[in-house]
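So that we are looking at the same thing, I have put the structure below in C-alpha cells.
A single protein chain has been removed from this complex, and every other one stays in its place.
Moving on, here comes chain A:
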Amino acid sequence: MERFADEADVVIVGGGPAGLSAAIRLKQLANEQEKELRVCLVEKASQIGAHTLSGACLEPSALNELFPDWKERGAPLNTPVTEDVFSLLTKKYRIPVPMLPGLPMNNHGNYIVRLGHFVRWLGEQAEELGVEIYPGYAAAEVLFHEDGSVKGIATNDVGIAKDGSPKDVFERGMELHAKVTLFGEGCHGHLAKQLYRQFNLRENCEPQTYAIGLKEVWLIDEKKWRPGRVEHSVGWPLNRNTYGGSFLYHLNEGEPLVALGVVVGLDYTNPYLSPFREFQRWKHHPFIAKTLEGGNRIAYGARALNEGGYQCLPKVTFPGGMLIGCSPGFMNVPKIKGTHTAMKSGMLAAEAIFPKVTAKDLASETAGLHVPEYEDNLKKSWIWKELYSVRNIRPSFHNYFGLYGGMVYTGVFYWILRGKEPWTLKHAGLDSAQLKPAKECTAIEYPKPDGKLSFDLLSSVALSGTNHEGDQPPHLTLKDDSIPVTNNLAIYDGPEQRFCPAGVYEYVPLETGEGMRLQINAQNCVHCKTCDIKDPSQNINWVVPEGSGGPAYNGM
C-alpha cells in the first residue's frame, strides 16, 4: 500500500520547548521578511504538553529573546523564585548548605513553572504565527533521499494487532517531506538513536549519561504553603556513591500546589536500587514530610534527563536535518536546567535554516539541505559557554568520596574558577555498563508505602493518566527474546523491574511452572526512556507506539 506524502519547507519532530521555539522563530522571521514558509510540527502526545515533565525552575533568558513581551502575551510564568534553600539530608536531620550567589543552583531571577502549561502556551503562540501543529501523530521513521540525506519523516502505520497482523481499521502512516527536518524528541529520542548511527554523529564525543527524574504534584495544607520557595537536597536516601538529589517547589497559581521529586543518576551500580522507591521513602524525611502532611497527591510522572553536558555533545547537523534540545542534550546539570538551552538551540537552528531554506537559487550538494551554520552558531552562543563552564561538576562525583568529593570540587573549582580550570574530566562510560552483578550487592530494604505520604507503583502510574490502545504490538521491543532471563535476571536480578517507573517490566513464573519469563505491560509505559538507557544487556529498544498513546500530564 502506498503512503500519502506531503511536502513542507521545514518539518519538526517533537512539540517541546526546542521544537516549538524553532517553529516560532522560523515563522517570526518569515512574517518579518514577508516570505512564505510552510512549517509542520508532529508530536506523539494527544495534546501539546501532555508528555512534558520537568521540575521546573525556568531561567527566562531564551524566552526574553524569543518573546520580549511574554508577560503581555500571558506566558504562565506566575511564580518568581523568592526563597532558595539547599540541604544535605541525613536519615533524620538536615544540614543547611548556603546558597551563595555564583553557585550554579542559585535561582535568583528565575520562575517556578509548570512546564507542560508553558509548552502549551508556546504551542498557542506557534499556531497563531501559522505553524501547523499535529498532536497525536508520532514520527516513526526517518526517510532518506537516494544520496543518503534526510528527506523527512513518516508517521507510523496504525491499526496493527498485537500479533502484527492488520486489523480492519488498518491505515498506513503518512510521509512528510521537507528541505530540512529538525529532530526535537527530548532526552534519548528514538529517531535520534538511528541518526547517530547513520551519520556517525557521536564519533568525537563521550557516550551520553543520564538520570531518571520522578515527580509528583501535591495540593498541600494552605498553612504550609510558601509560594516562590525553592528547596533542593542531596544526600539521604541515596548513598554517597549514587548521584542524585531532590527538589520541592511551591507554586503560586491560586491553589497551594507544590511540585516535588527525586532525580537519580542512571550510572548507579546496585541493581537492587529502585528510583521509584527512593522517591517514595524520601518523602518521609521530617524536613519534607512536614510540608506534605495533610496534603493530597494529584499527579505523578517520570522522565529520563541528560547528565553528560559538554563532553557528550554530538555533531548536531547532517545533510537534510539537525538535532535540537535535550535530544543532543544541552542540559546544565548542576543548575538542573535544560529548558532555556533547549529553547535557544531551537532558535539558533531556525536562524541558521531560514536564509538557506528561503534562498531563491540555493546550490545544495545534497537533496536534503545541510546547514552546518547551526553548529557554528551553537559554539559561539551562550549555550556553549555555559555548558563549558560547568563541564567538570558532574564527573567530579566519580571519586571515592562520591557526593562529598563532588561538593568540594564544585565549591572550590566552580565557585572560584567558574570552569576555567584547564582540564576536562571524563564521565564513567555507558550507564548501562555500570551495574554490578546482583550477587556482589546487597538488596535494599525499602519501607512499605503508607498510603498517605508514600504510595505503591500502580496507583502512581494510574495518576499519570497513561494509556495505549491495547491491541497493538508492544512498543518495548527486545532484540533477543531469551536475553532477559539468561542475562538480566540471572546476573542482575532483573533490574528493569525496579528502574521502570511505570511497572512495565515484571518477571513472572512460566505457566509450565519451571523458570520465569519477562512480561512487558506496554500499556503502562510513560515514555520516560529509562529502560532503553539502563538495560545492562542493551536489549530493550524503545520504539514509538501509535500516536496519542502515553501519559496525559497536565502542567507537569
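Throughout what follows, a contact is a pair of C-beta atoms (placed from the backbone, for glycine too) under 8 Å apart; a residue touches a chain by one contact, two chains touch by 3 or more; residues count from 1.
We adopt the following convention: contacts and distances are computed from a predicted model.
> One chain isn't displayed here; going by UniProt, is it "Electron transfer flavoprotein subunit beta", "Cardiotrophin-like cytokine factor 1", "Ubiquitin carboxyl-terminal hydrolase" or "Vacuolar protein-sorting-associated protein 36"?
From the listed options "Electron transfer flavoprotein subunit beta", "Cardiotrophin-like cytokine factor 1", "Ubiquitin carboxyl-terminal hydrolase" or "Vacuolar protein-sorting-associated protein 36", the omitted chain resolves to "Electron transfer flavoprotein subunit beta".
> Pick out which of A:10, A:30 or A:50 touches the chain that's been left out of the picture.
Spelled out, the listed residue whose C-beta touches the missing chain is A:50.
> Out of A:80, A:130 or A:159, point to the residue that touches the absent chain in the complete complex.
Of the listed residues, the one touching the omitted chain is A:159.
> Consider the whole complex, including the chain that is not shown, and state which of A:36, A:69 or A:168 touches that chain.
Touches the omitted chain: A:168.
> To test your reading of the contact rule: which positions on chain A touch the chain that is missing from view?
4, 6, 42, 46-47, 49-50, 116-117, 120, 132, 134, 137, 155, 158-159, 167-169, 171, 173-174, 219, 255, 298, 462-463, 465-467, 552, 554-555
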